[in-house]
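Of the protein chains in this complex, all but one are displayed in their positions.
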Amino acid sequence: MSATFGNQIRVTLFGQSHAPAIGAIVDGIPAGVRIDEEKLQAFMDRRRAMGELATQRHEGDKVIFKSGVVDSVTCGAPICMMIENSDTRSKDYSNISLTPRPSHSDYSAFVKYGGHNDIRGGGQFSGRLTAAMCAAGFLCLELLRKKGITIVSHVSRIGDISDVSLDTLAPDPELNEQLKHSAFPVIDTDAKQRMTDAILLKKQQGDSLGGAIECAVYGLPAGLGSDFFGGLEALIAQTVFSVPAVKGLEFGAGFEFAAMSGSEANDDFATDAQDNIITSTNNCGGILGGISSGMPLTFTAAFKPTPSIALPQKSVKLREKEETELIINGRHDPCIVPRAAAVVEAAAAMALVNADGFIL
Amino acid sequence: MSATFGNQIRVTLFGQSHAPAIGAIVDGIPAGVRIDEEKLQAFMDRRRAMGELATQRHEGDKVIFKSGVVDSVTCGAPICMMIENSDTRSKDYSNISLTPRPSHSDYSAFVKYGGHNDIRGGGQFSGRLTAAMCAAGFLCLELLRKKGITIVSHVSRIGDISDVSLDTLAPDPELNEQLKHSAFPVIDTDAKQRMTDAILLKKQQGDSLGGAIECAVYGLPAGLGSDFFGGLEALIAQTVFSVPAVKGLEFGAGFEFAAMSGSEANDDFATDAQDNIITSTNNCGGILGGISSGMPLTFTAAFKPTPSIALPQKSVKLREKEETELIINGRHDPCIVPRAAAVVEAAAAMALVNADGFIL
Amino acid sequence: MSATFGNQIRVTLFGQSHAPAIGAIVDGIPAGVRIDEEKLQAFMDRRRAMGELATQRHEGDKVIFKSGVVDSVTCGAPICMMIENSDTRSKDYSNISLTPRPSHSDYSAFVKYGGHNDIRGGGQFSGRLTAAMCAAGFLCLELLRKKGITIVSHVSRIGDISDVSLDTLAPDPELNEQLKHSAFPVIDTDAKQRMTDAILLKKQQGDSLGGAIECAVYGLPAGLGSDFFGGLEALIAQTVFSVPAVKGLEFGAGFEFAAMSGSEANDDFATDAQDNIITSTNNCGGILGGISSGMPLTFTAAFKPTPSIALPQKSVKLREKEETELIINGRHDPCIVPRAAAVVEAAAAMALVNADGFIL
Partner (left out) sequence: MSATFGNQIRVTLFGQSHAPAIGAIVDGIPAGVRIDEEKLQAFMDRRRAMGELATQRHEGDKVIFKSGVVDSVTCGAPICMMIENSDTRSKDYSNISLTPRPSHSDYSAFVKYGGHNDIRGGGQFSGRLTAAMCAAGFLCLELLRKKGITIVSHVSRIGDISDVSLDTLAPDPELNEQLKHSAFPVIDTDAKQRMTDAILLKKQQGDSLGGAIECAVYGLPAGLGSDFFGGLEALIAQTVFSVPAVKGLEFGAGFEFAAMSGSEANDDFATDAQDNIITSTNNCGGILGGISSGMPLTFTAAFKPTPSIALPQKSVKLREKEETELIINGRHDPCIVPRAAAVVEAAAAMALVNADGFIL
């Protein structure tokens, strides 16, 4: 079924943009894990709106534990995390219910659900649901953290502006800490300024911009993951492509592999000073045969531009089958990529705690 | 678990490169489907070696039905398809068992399985297993075909040579037919020649080359797939990333989205001559909100170069933790990408028959 | 994972007896199903306390839809049904936290969760969770009802008093209607009186009583279910044994089969007046080879007596490993079997909507 992921830590999502609530059930978290609600809220905040670059929907995204936690400690029962939708201006969407917004799910959902889908704010297809993913992912990130595994991400691209890459051979703890506390995590400050300018320009034009998030997992021991359908690429792909707007995903050198020869691409084995087996390059992104190699696991996800733009667009009235011009009102991000960094980390964490061999 | 995929048509793979057999159990295929074994064999042959561009392992890849089929018609019981491994020269691999080959699964599998993994020919991580995927995928392709759904693919890139793209707005039946019968499916004959030359050059150099496969699904009705983890991107990603050597995957405009504005990227809705709702562009690759839009579903998968090359490489003796030079003998493709086209189609078919709303 | 069931209609339960809430996520319910909240509440009420026979916990068991339903119609998104726990007197359980109650989950849960389990009211093992099962089951019952399938149950046994059996060859619509509206559904009114007396006597004695629920599914067409692990017995067993206190389950003649010969047991085929194929007896309980035969599906579930009794019992202090006498205070049913009828119907419905071949 579509709303549930995982065999070891099972996450079930629910909610629509304008339903009473959104949330997640997380089943399988061991008993005895202390939940730091402040830290959770800080993580949730990374996904939330940030000043002039984002929409004006002001919700605390306060996570309420409805079950599974007693006195801030997990008790072994499934954990229900709920976020109430307090600020839902449904009227803004009234004109689109039968005129699908280009590159949104309106039309495909209309067909699938026979017109009964919740059109308000994009229903369950809304980016709002990534808040539920973040809540669930936070618990998974905590399990990883307890094993010394860290996930870091940054905005590697906005439009034609690229950031420098994360280190694919070893973590940079200071940089990572900085990225984890930034609402717009970019390594190169100059690139960050140009990205900001590009987004603001598009905002002014009533347009939007796509981008990419690069993510690295540091501290992952060798031997996690599996052959066949349980490979780390397959697992991470399933959760990351579940993030709305993700349309591309590559591990290590990814699409660059297509232009490489084996002698360029292969990651030679070597030993480090502590006699650990490492590779001298990491084009494979820390995954060999679907199994972690012990090197940093790296991937990049491409996001399409926010499809909600203020510019007039062409659409079709579903009932009349009549072409028409559509103006989308309401609140929309000119670029959701900065906010997506936390979501990508959450998605990766959900996948990794379900990797074969990961001991809870 | 790692070897099983799907909730509606469930595929379970088994086998290693040098085990007595490889194969697949396919559960859920409706009773009464006639199996055209000649057609199956023709599909299997597309994945097999092709003359001077590929390895010399000469196996018929003859699929034997051990269960689920009576007089060439499915009976509703799980279908066991088995391919015997007749030509397995295990000796060729004796020197690598404790010196992992760069960018192969040798090292990560060694750690995961505590040294008990089947090292011969790469064990279950071998590209040989894609024959089992093709056998299972053939049955899925047949179910799709009965619904008027066709999957077509071609080699879109080898090294720095690119093919032209498949039509993302409508199928070209003649071209598709031609690609489906080619052992090296490329649209542009000039590009094909240059790709061949590039592969042969690398072969001569004892090296290998990466590439990419572009795939299109034509005839998919709107409304298949799902929100959350059951989205078509997530489903297809799970099967396609299970194909060994795939390191990147993008849908529609994919990574190009990162550089686009919403006004460029959005696919406007329109009506065609028959009053069907279509989009005038198809950057989203036929998927909106994880659900098919009725437009061709398109994606591209990037393959890393065959890691088995004849050139000397650096590795480490696992027991002694000693750096060493490794020479890989044995039979290896200079480029597996042409053979991967059928595998990618098979993988996509496995995903699509498991899409929410696909009626068997 | 433990909290999720089903591949077609997926139910995920959450909550503990004294958590803020309990509930269920139901994923896969088609869009466009109207929810009759009054009918839902009436079904929930069948499971609730009833006068002198049951506990004094007065909660409305009001089901709140947090997602998946818009204007009382399902929209295709996962349905979150939540019931708040308003009346939770946690203090009553303070003395048992380290002295496990006999035949409760206290001890086994203590070991499993390392003492972090929610001891209050039995945590997630509480009979209270059957309210969440009923909420989820109600939606499944509605799907069945739309296909003309009815589930009926009654208290077939309390202590040494047995009720007459449901008709295993054809439904009795009038009786079924009556049973569905009874808080203590028994066919034979004399037996019902004796059962009531027996329960009240035990209540007076500070003791409790076990019993059994017989359940019949009428209108199930032939051909649903499956071979192997998807057989109807296996599916129904998984949900019914998930109901706390169920310790036995039999289909059709069940344990009586052990004493029968084939010539006595076999259900001969015949045709009815409408030329339908029927069986002249129904010892197999409407299931042949795991697949429905078209005859009424019948099963009986045995319940152990409520383990919470007022009489002093022997237990062990978990920390000190010291034997001790335990007195359980708090509110407890002398017999939960009458209230379990609705729960068993809900559990059976969850299983049947997931049967192979059941079309939503």
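The letters A, B and C name the chains in turn, as written, and every chain counts its residues from 1.
By definition in this document, contacts are C-beta pairs under 8 Å (C-beta built on N, C-alpha and C of every residue); 3 or more make two chains touch, one makes a residue touch a chain.
These numbers were taken from a predicted model, which means no experiment stands behind them.
Undergrad: Pick out which of C:Gln124, C:Thr150 or C:Thr196 touches the chain that's been left out of the picture.
TA: C:Gln124
Undergrad: Using the touch rule from the top, list residues of chain A that touch the missing partner.
TA: Within chain A, the residues touching the omitted chain are 7, 76-78, 227-228.
Undergrad: Given the full complex, what residues of chain B touch the hidden partner chain?
TA: These residues of chain B touch the chain that is not shown: 1-4, 6-8, 10, 12-16, 19-23, 25, 27-28, 31-32, 64-68, 70, 73-80, 82, 109, 112-114, 116-118, 120, 123-124.
Undergrad: Mind listing the chain C residues that contact the chain we can't see here?
TA: Where chain C meets the chain not shown: residues 1-5, 7, 13, 100, 102-109, 111-112, 122, 124-125, 129, 157-160, 202, 207-212, 222-231, 233-235, 237-239, 241-242, 244, 246-255, 257-271, 275, 277, 279-280, 283-285, 287-294, 302-309, 311, 313-316, 318, 321-323, 356-357.
The rule is simple: only the chains that are shown with their structure count from here on.
Undergrad: For the sequence-identical pair chain B and chain C, what is the superposition rotation angle on Cα atoms, to the nearest 5 degrees?
TA: Fitting chain B to chain C on C-alpha atoms yields 180 degrees.
Undergrad: How many angstrom between the C-alpha centroids of chain B and chain A?
TA: Taking the mean C-alpha position of each chain, the two centres sit 26 Å apart.
Undergrad: Just the number, please: Cα centre separation of chain B and chain C in whole Å.
TA: Inter-chain centre distance comes to 46 Å.
Undergrad: If you average the CA atoms of chain A and of chain C, how many Å lie between those two points?
TA: The answer is 39 Å.
Undergrad: So which bits of chain B are touching at least two other chains?
TA: Within chain B, residues 7, 227-228 contact more than one other chain.
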